[in-house]
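The complex appears here minus one protein chain, its other protein chains still in place.
Right after this comes subunit A.
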Amino acid sequence: MNDMTPSREQREAALEGMGCKRKRVEDIRFTQGKGKYVDDIKMPGMLHGDFVRSPYAHAKVTKIDATEALKIPGVIAVLTAEDLKGVNLAWMPTLAGDVQMVLADGKVLYQNQEVAFVVAEDRYIADDAIQLIEVEYEELPVLVDPFKSMDPDAPVLRPDLEGKMEGAHGPRKHHNHIFNWSVGDEDATDKAFAEAEVTVKEMISYHRTHPSPLETCQCLASMDKVNGELTLYGTFQAPHVIRTVASLLSTIPEHKIHVIAPDVGGGFGNKVGAYPGYICSIVASIVTGQPVKWVEDRMENLSTTSFARDYHMTTEIAAKKDGTVTGLKVHVLGDHGGFDACADPSKWPAGFFNIVTGSYDFPVAHLSVDGVYTNKAPGGVAYRCSFRVTEAAYCIERGMDVLAQKLGMDPADLRLKNFIKPEQFPYNSALGWEYDSGDYHTAMHKAMDAIDYRGLREEQKAKQEAFKRGETREIMGIGVCFFTEIVGAGPSKNCDILGVAMFDSAEIRIHPTGSVISRMGSKSQGQGHETTWAQIIATEIGIPAADIMVEEGDTDTAPYGLGTYGSRSTPVAGAAIALAARKIRAKAQMIAAHMLEVSEFDLEWDIDGFQVKGNPEARKSMKEIAWAAYNAPPPGIEPGLEAVSYYDPPNMTYPFGAYFCVMDIDVDTGVAKTRRFYALDDCGTRINPMIIEGQVHGGLTEAFAIAMGQEISYDEMGNVMGASFMDFFLPTAVETPHWETDHTVTPSPHHPIGAKGVGESPNVGGVPAFSNAVNDAFGFLGSTHIQMPHDAWRVWQVAKNLGAHG
C-alpha cells in the first residue's frame, strides 16, 4: 500500500474509462505479427478446398468431368451440385429471403460463379486439379443492364422462379423482378409536386462497388464424426448467426456447432453473409472426415462475394422559391445480380433507404424501390453503412445540390434553411423513422466557420471569372454534405435477420481478485472492441480497463449476439455492456452495504467504489467488494459477481455530420486534387476519441475511393472488368488526402451511455462530399449532375463535353 492516497483525478485516470484516448490493447499482438487470422490456423490432416469457376456470365452447364483431376496424387474429392443434393445443400437460403445455388445447378448466372469444389492435400495440388476438370457450357443470352431486366424479351435468369408471381417481399411484376417496396404518402406527395413553385428531377446513380477488406473471406471446417461436432473457424462478422444457419441447414444440433471468428482483417460488410465456400468446406469435411480450409483469392473476392450499392435513383424534389422543401419523391432501380442475397433486416428489402429524407424537414415524401435480377454477382451488402443508408445519403445530398443550383441558392444556405430544428426532436420523418436527437444548425455553423466557407466561395467566384477569361485551366469545387445516419439495428420491433431479432449481448464476470473477463455478442474486425468495451466497463464498475479482458467471436463462450456491421456495435452491444455492468454495480452495492454495515441506500458511487454518503472515509473499493463477493457475500445473496445483458434497443440512433471538401480540378487532365477535407461528426458520447478519429480517417479513405474511381463494372458479355487491385482502385498513401476531423456531442437520449456509433458515418457522408465537390466545380459551366466515379478519365470527358477544353 502507498502511504499517499491517490487523488480523485489519479483514481479516475487509473481507470482509463470512457472519453480517454486509451491506446489499443490489440496492437500489442498485431504489431508483432502475432494476430491470429483464419489462414493462420492449422489442424492436423487439414485439406484445402478451391473452386472451379465459370468463365461465362450466363450458361447452361452440360457436363462436369473430374476423372483426370482425380488421378492427381493428393486430390481427395471433387464436389458438384449433384453431390450437394445428396445432403440437401445444393441451394442455400439468402439473407434476403431468396435462395442461391451453392454450386452451379444446371446453369450459371454470373462470371466466376462456383461450379465445382476441389478438395486436395494442399493449395497447389487443388490448383492443378482445377486445370484438369472439364466443364462443358452452353452459352445463354447475357443480361447486364438493369434497365433492360424487365423488358418483355429479357432472358429468363431464374427458371426456378418462373411463373412465381409472389416473392419474399410481395408481388413480382416480371420474371426478372424481385420486389417492389414502397413507403410514404404517394397522394400527398403528388399533391405537393402539383402545387410546387419549383421542382427538380435527376437520375442519380450509385455505381456497383466492393468492400474488399485486405483479408479475403475464408474458413476452416472440421467435422468430428465421433462426437458429431462441427467446428468452424471463419472470417465472420456475425458468428452466432452463422452457427444458427449452419445448424438449420445441416441439421447438426446447434450446441454441437462451434463457430469461431478469430482476428478478422477488416469486414466492411463483406463478411456478413454466408458464401458457397463455407458450405462446401463443411460438406467436404463431413465427406472426408478431415478438416478443410477454404481461402478465397482476391479475384474471387472482388468478382463473387458481396458487392455494394448498384442503385439507380430517380430523385425529385418539390420546393418553394425561397428554398423551403415541400416534397420528395424517389424511385430506385436496384441491381441485385443473379440471386437476391442482399444483407438487410428481413422486413426491409431495401434496407433503411427510407432515411432518404436526410437531415431535412420534408413534410411529405414517397419512395419506391424495384429490385431486379441481372447476370452479375449477388449479395448487395451494407458496405460500411447501415443497410443502404449510404445510397440514401448520396441521393438526398446530391438532390439538394441540384435544387440549390436551380434556385440559384448557396447549397449550405439551402441546407440550413431546411434542417430539422433542435426543438423538433424526437422527430418523426415523412418516411417513418423517429430521429432520436440532433442539433444540425450548430454542427453546420461550426463546420462552415472552421473552413471559412464564405471566403472559399469568394475565391471560387474569382477563379471562375479567371477561367472564363482564359487565365487559368483550373476550376474549384466546394463539396457540401450534411448527413444523418441511422444505425444501431435494431429494435426487435423493426429488425430481424432470418427471424432472429437483432438484439446484442454482453456477459461480464468479475474474478475474486478484481480482474474481469467480458464476453460479447459483437465481433471486432478492426474497430478496437477489446479496448473500448473495457473502457465502458471501467467507467461503469470502477475497475481499471487494464484489468479487463474482452473476448469476442467464440460462440461456445460468448452470449448470443447478432455481430458487428451497420455501426451497430456501440449502439446495441455497447448498451448491453453498460447494462450488464450496472447489474453488477447494483449487486456490488448490496455487498458494500453489508461490509460497511449500513443500508445500501446510504451508499453512493464514487469512481471506483461505494462510500457512505457524507463520509468518504467509509468506503469499499470495487476490488474489495469483488473479493467479498466470493468469500463473504451478504446472507441470502449468491456468491459471485457477474451479469449478462441482452439488449433490445428501443430505437435506432441517428449520428450526423457536416463534411466539406475543397477540390481543384485541372480541366485538361481531369485530375481532381483534394485541397482540404473537413469532417465534423456528432456520434453522441465519445468512448475513445483516438479510435473515433481513426475510424473517420478510414471511412473517408474508403469514401474517397468510391467517389473518385472505384467500380465493379461489366462488359456486355458479363465479364467483370476490374477484379484485381490492378484495376479496382484502392487508394495508396500517395493519393489519399489529408483529413481534418472535428466534432460536436449530442448524446442519444435513449442509449444508456448516450453513444450513437460512428464507424460508417465517414463513408456515408464522405461520398456525397467528394461527388458534390466535383459537381460543384462544373456547375458554372452548366452541368447539373455528373455520375460517379469521378476518376480523371471521366472528369476529363465531362470537361470536354462541357466545352471546357476550348
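The rule is simple: a residue touches a chain if its C-beta (ideal position, glycine included) is under 8 Å from a C-beta of that chain, and two chains touch if they have at least 3 such contacts; residues count from 1.
By definition in this document, contacts and distances are computed from a predicted model.
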Protein name (UniProt record) of the chain left out of view, among "Thiolase domain-containing protein", "Glycolate oxidase", "(2Fe-2S)-binding protein" or "Iron complex transport system permease protein": "(2Fe-2S)-binding protein"
Listed residues A:215, A:485 or A:507, member touching the removed chain: A:215
Quick one: say which of A:4, A:226 or A:733 touches the chain that got left out. A:733
One chain is left out of this view; which of A:698, A:718 or A:768 touches it in the full complex? A:698
Based on the whole complex, identify which of A:12, A:39, A:624 or A:791 touches the chain you can't see. A:39
Which residues does subunit A use to touch the chain missing from this display? 23-24, 26-37, 39-40, 123-124, 212-216, 263-266, 268, 295, 297-298, 525-528, 690-691, 693-702, 724-726, 730, 732-734, 736, 738-740
